[in-house]
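The following block contains the structure, expressed as structure tokens.
Every protein chain of the complex appears in place save one, which is left out.
A, B and C label the chains in the order they appear, each numbered from 1.
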Amino acid sequence: MNDPSRVAVVGATGYAGFELARLLLRHPKIEKPTFYLRGDGATAHCLTEIFPQLRGWGEAPCRPLSVDAIVKSGAGTAFLATPHEASLELVPELVNAGVCVVDLSGAFRFREAQTFSRWYKLPAPDAAALKQAVYGLPELYSNDISGAKLVANPGCYPTSVILGLRPLAEANWIDAGRGVVCDCKSGVSGAGKEPKRDTHFVEVNENFRAYGVFSHRHTPEVTEHSGVSGDRLIFTTHLLPLERGILSTLYVWLNEVRRADEVEAVFRRFYAGRPMVRIWPAGKLPELQHVTRTNFCDIGFALDESGERLVVVSCLDNLGKGAAGQAVQNFNLMHGHSESLGLI
Amino acid sequence: MNDPSRVAVVGATGYAGFELARLLLRHPKIEKPTFYLRGDGATAHCLTEIFPQLRGWGEAPCRPLSVDAIVKSGAGTAFLATPHEASLELVPELVNAGVCVVDLSGAFRFREAQTFSRWYKLPAPDAAALKQAVYGLPELYSNDISGAKLVANPGCYPTSVILGLRPLAEANWIDAGRGVVCDCKSGVSGAGKEPKRDTHFVEVNENFRAYGVFSHRHTPEVTEHSGVSGDRLIFTTHLLPLERGILSTLYVWLNEVRRADEVEAVFRRFYAGRPMVRIWPAGKLPELQHVTRTNFCDIGFALDESGERLVVVSCLDNLGKGAAGQAVQNFNLMHGHSESLGLI
Amino acid sequence: MNDPSRVAVVGATGYAGFELARLLLRHPKIEKPTFYLRGDGATAHCLTEIFPQLRGWGEAPCRPLSVDAIVKSGAGTAFLATPHEASLELVPELVNAGVCVVDLSGAFRFREAQTFSRWYKLPAPDAAALKQAVYGLPELYSNDISGAKLVANPGCYPTSVILGLRPLAEANWIDAGRGVVCDCKSGVSGAGKEPKRDTHFVEVNENFRAYGVFSHRHTPEVTEHSGVSGDRLIFTTHLLPLERGILSTLYVWLNEVRRADEVEAVFRRFYAGRPMVRIWPAGKLPELQHVTRTNFCDIGFALDESGERLVVVSCLDNLGKGAAGQAVQNFNLMHGHSESLGLI
Partner (left out) sequence: MNDPSRVAVVGATGYAGFELARLLLRHPKIEKPTFYLRGDGATAHCLTEIFPQLRGWGEAPCRPLSVDAIVKSGAGTAFLATPHEASLELVPELVNAGVCVVDLSGAFRFREAQTFSRWYKLPAPDAAALKQAVYGLPELYSNDISGAKLVANPGCYPTSVILGLRPLAEANWIDAGRGVVCDCKSGVSGAGKEPKRDTHFVEVNENFRAYGVFSHRHTPEVTEHSGVSGDRLIFTTHLLPLERGILSTLYVWLNEVRRADEVEAVFRRFYAGRPMVRIWPAGKLPELQHVTRTNFCDIGFALDESGERLVVVSCLDNLGKGAAGQAVQNFNLMHGHSESLGLI
């Protein structure tokens, strides 16, 4: 039988993978994370060969990737920090073998298989597996996540945008006739560990730029879960000259005049009892520094004098609440632990 | 008589002042810049006492500030890199004495004296001087600037926003029913040289934050000159962890479906013959790096598939086109020189 | 009676103070840290008023500083994250009242009272208290620390230099006729939270400079504990454009030809059983990134072909092993806990 305290981690050689390794090595309910490596890195026997800075801090065995080996190890859960292509293949195999999966790729995030294919230019995900997939945003879907066999861990940008907009959308406060603008900025670790022209120090440092305007793959996640219709929304992404963190500035015209305390109350009610979202008091805005290296999503806002124009600031760590931390939060819910276990 | 090649510079001890000094020392039509210092720095006799990195590069005399001395020196133009309070006082005195003024402060930027008072919480500017003031945005008002005695040099944020929106507003392409969003990001040199909590390295580095939302003093400049009504527009500012540069992401819903080549043409026509604005071809967006340490404002855009949602990116160097460079550009126009003299 | 699980923290409003707060709130053997505030901050009632980013993560009561209150609270240990002047006064009072003290200031670090006075231009520390003071470098003086009532927590630079040189000095390998050079580089958080010209973002970013050459206050600590005579050693400090971390490059001429494996063995023997020092294998050098946000000191080296010229690289986090982490490590030893408790 599968042991819930035993987990497998696949492909954790990038920045989110390192963060995941750190969290799992410290998690009080996880006994034995084993790391399964793909391709070139697959010769390592222990984690500090890959991440020497973990010496003296934590250690775990590494093995070449094999679904059989994962199944035989009795792992109750597999975390996939793999490219979309690899997840497309591995997820169905693992789910069919009875292993719970938290997949950090985009492969199983969308309700319709063709949404993934269209935006990622890749084959459609397995239909049977997709049917079981739950979008892993705990603040919205904790019930579904609790019983899930397959959780598609959300993208970093969508997490920040959806958590900032959804309470207003559900309260039906957004003026549908005006547009909603989501101006998002991210640190460089979100672009991955592979050296590219765009991540060369000299091209990022003392620089700032928009990218992927109208074509970013995270767009359909925002559309599906923010509560705002896609044709009413503009979502853009920018690259900040810093390592980690996403700050999204969200622009909303309200359909009625509101007071700041009413706005604050809407957010507070929506996130009551959710330990990983922190609402800032009216008049104070969160900064990136407040959330980096945490699993918090901080939300603040400013309302103009007229009471109709609202700016919401939502920020998080793209490797924490935007990736590895959220994966652990999902794991906690799947196994009946407290949502924030090992994350605070 | 005043000598047009002789200029006085007042208060050039900050970051914009240094940039101005560098430009004036190299300007081919300026013979003798003299620097007039206020307060504590007023003991320096030459510029390299204030800016040791100028040794071997350029030198100029420094004197304690005195309007009389400026007038008697025969200076044709005075550049004021002074606080708003000082400009309120100095501008009328200099203008009345027949010295042309380029004022980098906010004191004479607004059509109505009370606009300044309300946003800056300071006394109203002298009415007679204000009447003569021209808003020094050369791409919009070069004719007025040519004959001006007093040019109010624009703020850095407004320059980037106005140059990005005005062509669309004049073409009457903006959907008035939807809102226009101006999400602006600036480097730290814009916050001045005074050490403050907010400019401490540790508070800026690896951090990003919005500030002055709905209360930034540059708001009324945007409203007066962008061509977009203030109640239709949201203007926000953010602090980037880098020294210099402003990048504004401008969100516009068009009132008719357009093609990208039409959008590009609108911008190209509007800025035909203006050497300091560079329009990027459709599909390519300028980056901060392209404009830092220049006097260019670079403008690019992305149009969505529907042809209705337009994102404009406008960027410049806040100390260059956003301050000192623009001041020299204004000086050039006032004295009949080529607009870009000493700036390219 | 004093309760060892109850601690008082004085003056923790700076960067090292914040780090200390984070560590103590998570320490498994500390039940109730209470924060005593000096001066202006003394109105806060709880820690998140001072550090809003701690909300949802940890909370602790704040009170205005009073030695009486600390004593009456039954606190077994007081951590002083106070200026030298304040420590001069508080340390004797607390020690006399039977409270164990870990002092992060420089006041009680030197064997001779006048060493402190000369380098810090301040009154001499209380003689009776100084007699009880132990220099809190656990890898050298763990026995003394175990029974100490007063531990003077070392400076950040000296910790990195001493740990890199002492094994070679004790092995008697250093050529006394040649000089030893300690070229040290630190991040900006070491300069404190007070906004100053030197810590303004624009003065640090994209800049690098040496400072305090031949006059840095940490010099006498290096001289007293590195095992190298002061007249044989040059110690310099530089400011890196980053938040945290110190990397010291140490240059030693050996008095005999050695092989790399012999050098490595000297370091490994010296630090056998010390969990917080990590020796890198010959040919690999540690980087700042490996130690930031940890309590490790990483040491690596390169030996030239001749076997006589040795470069040692020693690095640590100035707020961790260089300040707050080391203070907790000292606390652990004083109370018979494992040295690394709450630090890994």
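As a convention for this text, a residue touches a chain if its C-beta (ideal position, glycine included) is under 8 Å from a C-beta of that chain, and two chains touch if they have at least 3 such contacts.
Note that the structure is a prediction, hence the values are computed from the model and not measured.
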Full-complex contact with the absent chain, from C:L25, C:C46, C:A97 or C:V181: C:V181
Contact partner of the left-out chain, one of A:S189, A:T236 or A:S314: A:S189
Touching residue (missing chain; options C:V91, C:L168, C:L240 or C:L343): C:L240
Residue, one of B:R55, B:K72, B:R111 or B:K196, that touches the chain absent here: B:R55
Touching residue (missing chain; options A:N2, A:N96 or A:N205): A:N205
On chain C, residues whose C-beta touches the chain left out of the figure: 177-179, 181, 183, 185, 203, 205-211, 213-214, 231, 234, 236, 238, 240-245, 247, 249, 251, 253, 285-289, 292, 302-306, 309, 311, 313
Touching residues (missing chain, whole complex) on chain B: 52-53, 55-57, 206, 275-276, 278, 284, 289-291, 293-294, 296, 344
Contact set of chain A toward the excluded chain (per top definition): 15, 188-189, 193, 195-197, 199-202, 204-206, 241-243
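The working rule: only the chains that are shown with their structure count from here on.
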Same or different residue numbers at the chain A/chain C copy interface, by half rule: same
Chain whose Cα mean lies nearest the overall Cα mean: A
Whole-Å gap separating chain B and chain C, where each centre is the average of the chain's CA atoms: 47
Rounded Å distance, chain A centre to chain B centre (Cα mean): 40
Centroid distance [mean C-alpha coordinates] between chain C and chain A, Å: 37
Sequence positions of chain B contacting 2 or more other chains: 205-206, 241-243
